[in-house]
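First up is the structure itself, then whatever we jot down about it.
For this view, one protein chain was removed and the others were kept in their places.
To keep things simple, chains are lettered A, B and C as they appear, and every chain counts its residues starting from 1.
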Amino acid sequence: MTSFIRRNRTLLLIIAIVIVIFGGTIRTMEPKVWVSIMLSGLTLASLYFLVASGLSLIFGLMDVLNFAHGVLFVLGAYVGLSTFLNPRLFFNTLPVFFMLIAAVMMAQHLGRAFWPHVNSKRRQHLANIVLLLAAGSILYLALRGFPIRALNAFNITAVGGAVTTANAQEPMAMMFRRLLLVALAGVPIGILLSPRERQEEVPLRPIWQTALISGSAAVIGIVLLLVRDTGEIWMLALSPDFRFLLAIIMGTIAGALGGVAIETGLIRPFYGNPVTQLVLTLGLSIAGIDLIEAVFGEEANPPMPPPTLFGQSCRSDTFINWFSEHCQSVDVLGRAFPTYRLFIIVVGVVVFAAVGLMLRRTRLGMIIRAGVQDSEMVQALGINVRRIFTLVFALGSGLAAMGGVIAAPYLGVFPGMGAIFQLQAFIAVVIGGMGSFIGAAVGTIILGMARAFGDHFVAAGIHLPFLDAVVKGSPAIARASTVLIMALVLLIKPSGIFGKKE
Amino acid sequence: MNETLSTTTHSSARRRLAQWWPYLLILGLLVLFPLLAGATIGDPAAAQDGAGLSSLMQRAESGAAKFWQGMIIQILIFAIFAMSYDLLLGYTGILSFGHAMFFGTGGYAMAILIGRNFNWSFGMALLAVILIALAQSLIFGVLSLRVKGVYLAMVTLAFAEMFYILAEAGDFRKYTGADDGLHGFPVPGWLSATDHRTRFYYLTLIFFVAAFLIIKRLVDSPTGKVMVATRENEHRATMIGFNTFWYKLTAFVAAGVFAALAGALSAMYLVSVTPSMLSLGRTIDVLAMTIIGGMGTLVGPILGASIIQLLGYWLERWFGASWTLVYGILFMLIVIFLPYGIVGTLRARSFQIRDGWKQLQQTLAGK
Amino acid sequence: MAPSQKNVLEVRNIQTFIGQFHILDGVSVEVPDGSITVLLGRNGAGKTTTLKSILGLTPPRSGAIVFNGKEIQGEPAFRTAAKGIGYVPEHRAIFRDLSVAENLRIAERKSGDLARREEFIFGLFPDLKRLIKLPGGNLSGGQQQMLAVARALVPDNQLLLIDEPSEGLAPVVIEQMMEAISRLSAHTTILLVEQNFIMASRLADRYTIIETGRSVKSGMMADLIDDEASIQRYLGAAA
Partner (left out) sequence: MDDSILIETRELVKIFGGLRAVDGVSMTVRTQTLHTIIGPNGAGKTTFFNLLSGNIRPTSGKVFYKGRDITGVPPYRRAHIGIGRSFQITNVFPNLSVLENVRLAAQAVGHDNYKFWADHRRFHKYEERAQAILQQVGLASQTNLPARLLPHGGKRKLELGILLASDPDLLLLDEPTAGMAREEIPMLMEVIRSVRETGKKTIILVEHKMDLVMNVSDRISVMHQGQLLAEGTPLEIAANPTVQKAYLGDLYGDLTEGK
């Protein structure tokens, strides 16, 4: 008997939780209420899942607990919001990034010629400091007074369009001066980043290829700047649905790039050093949110208007009608339910299926699953595991950022949104078992349900024995109560439902 | 016989003095600080009755002297908090991300109990703070110590966040003041930090010295030695007959109680408590203090608390609202370039700290 | 020197540290083309670390490793492996959650590697064909060992590093393993770590003895078998 319990602990635990959550509830409420609460729960679960799955994959593969994951969620939300409502921001900032990248790439070849002349360790240190100071001061000169806050200030019109603040853009000549300085700053950065020892081992691209790539980056940047006015008008004239898709893509890319930056800058130099990694991502979680506040402002933005696909102010009777009507809510068993939330659920399911299939069916997925078990052996088979690490970090970060974009029309956009989702994602992966993809899914569903039903009961009131009055509370109580589920799971199975034994 | 005995006592006293003189020197400076500050940076106009000690005391209650006493009070409070955290992280190897839970609960318990809902006396409330911290750390210690490494970090974070959410929730506004927190609760007049800054200063100093001595005694006791053994090699500690769970729990409870005391003192000093006392940010502060100062030493966290507190003050003056951004970046740079902290780097030749750190990393990596 | 005597691998005086521990303090090994060379020595002498150092999993701090005439010391393991070195680690390191087929497929360096070598691999280990869909973790110890060797055979490797293939196996399985390895040596060069002296003496052409992180003696296996004094001295009486 005890051995039966021990062997099937996972299953029993899920059943117990399901019974606790649903068992008592279904009797006391109408099916339509029950279903709409379920759907709300799944909406939350879907968003949690987008954050938690990346967190769990990253931890499983490289034992890194990324405390800055919530920052990426926020980053995604802001980039998405800006793409959707305020493309002017990108026409003014992207050229700077493109120019920097182009300059850094070119300068790596300079670095190759430079470092062999710096032969002692001491001189290298000195060169590092000089280059860093040079890069920092030129960058400071280049970006001083850049009107980033003004570019970000916009108002939302009644129909959901944005009214950008006039005069926020700098004159073209000023912008070109900045671009020039940024390109100059890229030179010391490129030299700093170029490989120093054993140069024959780390092949750089042939110089003509680099020139081609960085040249086209620079050209794209300049073109973007030149067309900034027409481009903005053209962008805002696009259909909101298309702009929303663009927002998701831009947000996800920004998140993925952020993830790559974190991995290469803060994680990779400290492999085998989990405390340092942890503390560094923790530091980034403070600095990152502060940076976002500095760029985008501290105040909460109202929810981004949902795309017109879910935006008509009407109520469809059935899902089939929705396809022609694009109403903002749909009839579910006689109760209206926002269609945008259904969309969130669909995104969650699609991502789950896509990543799951990727893990099961592709070679990359096979390598990831193998790496979770023994990354050294994968390395010994001739596979560059570090690159896989970076890729998975980018994937996980991209998913979190995508979650941020998708949450924007539902929750609004504010700097603190990441912390909330990160915490729930932590709880979900602890419940589901760190490093398990399925565990992340199950954990997030449990949490989503607990939140939704918890919210309902707390608001409707609970009859406690020995008390006449109904005890009511705020959603905060339901939010805090998810921690109790985690405590329960820990008591029964410390490694989480799908976790491996320690 | 008698002679040898007396020489040994003598030499042992001398040895003790040799060992303790830096501590005594610092203690002496701290004791004299209000008077020195009163004499140098106090406002001369505040002194009414001419000369002597009482006039000095009056000058100490004014101007920059008062301000810097306040600064030291806050440093000492955070030093208690940081030492308690080091007991967990540096000595026992437990990486908790929920230590602010105890700090905040201590503060809130003090504020609520002496506040208008209960009107308890200071002594009663202090006793209650200790009892609450004991119960809280026992419960959450038993729960979180079931897991290790980063799991423990996440779990403790979640527990702390639960308290944070509850403190912010509107449901208990009557007691907690929801997201505003509690301000201006009736601190007994004789303890008011605004009216009797120097008195509060000495009270904090007494608490600090007591905390230092007690924690030092704990880490030097047989129990403390087992905690270090647990950090170094938990598996082996189990095999030679220690039930390491109890030692980890002991560390957890002791750390919880001292953190709660620090929180209660902070509440008394500021006459306000806010949900941010329970937040992850507060845990990060104390983690930064411990790491920057140097883990596994008691001097380290004290040094770290001073640095962070002063740094925060200066950064805020220089950078205004965006000082936390600078703080976050500085924090990361320090972790990268001074991984063993200041005291640890100074003692880099003494192997314990550096390798204790490595050991901890290995435990966290699950090896 | 005759062309057949060319060394596929030459390890010259490598020094390896793991953390602060000085594990290898001057190991030199030569592995002639087409041979089976065995590393002998006691537990903890540094044999496994030597293999890992060659591959780059524990990069040596100094010394030289020359594979096929090219210096490979200091390169990351994945690049070394891709140059044509297969590794069969101690304790097999089978991916437990991957099926046998996936365990083999993951070792492909070019797609189609497995299809090309399938016949050869399943000829050596017919058991694996039957188990192809099972998760690696469900295999018995012997089957896992076969899978680990098979995995190293999927790409075109010129050199196999095999660490204690007989460890923890039943005698019958050991026989099978020996058989397979000796058949393999017709195709690739092998550097073997083996505690079991009998197995080593039957298989190997050459040997190198490692003692406390240093290579102390090497030569032809046939000579060592008769050299009872050395066996006594370095390997202990029972061996």
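Quick notes
Following the convention adopted for this analysis, a contact is a pair of C-beta atoms (placed from the backbone, for glycine too) under 8 Å apart; a residue touches a chain by one contact, two chains touch by 3 or more.
Just so we're clear, the structure is a prediction, and the values are computed from it rather than from any experiment.
In the full assembly, the chain not pictured is in contact with B, C, by the touch criterion defined above. Only one of the listed residues, B:Q69, B:T250, B:S266 or B:S306, touches the absent chain: B:T250.
One of C:G123, C:G137 or C:G219 touches the chain omitted from the figure, and that residue is C:G137. Of the candidate positions B:V187, B:V226 or B:V286, contact with the unshown chain belongs to B:V226.
One chain of the complex is left out; on subunit B, the residues touching it are 217-218, 220-226, 228-229, 232-233, 235-244, 246, 250, 351-352, 355-356, 359. Residues of subunit C that touch the chain left out of view are 20-21, 42-45, 137-138, 140-141, 164, 166-171, 174, 195-199, 201, 211-212, 233-234, 236-238.
Simple rule for what comes next: only the chains that are shown with their structure count from here on.
When you average the Cα atoms of each chain and compare centres, the chain farthest from subunit A turns out to be C.
The interface carrying the most C-beta pairs in contact is the one between chains A-B. Work out the mean CA point of subunit B and of subunit C, and you get 55 Å between them. Subunit A and subunit B have Cα centroids lying 35 Å from one another.
Remark: subunit C residues 55, 57, 74-79, 81-82, 87, 89, 93, 95-98, 102, 105-107, 109, 151, 155 touch subunit A in the complex.
On subunit B, the positions that touch subunit A within their shared complex are 95, 143-144, 146-151, 153-155, 157-159, 161-162, 165-166, 168-171, 280-281, 284, 287, 291, 322, 324-325, 327-329, 331-332, 335-336, 339, 357, 360-361, 364-366. Those residues of subunit A that touch subunit C in the complex are listed here as 198, 201, 363, 366-367, 369-370, 372-374, 376-386.
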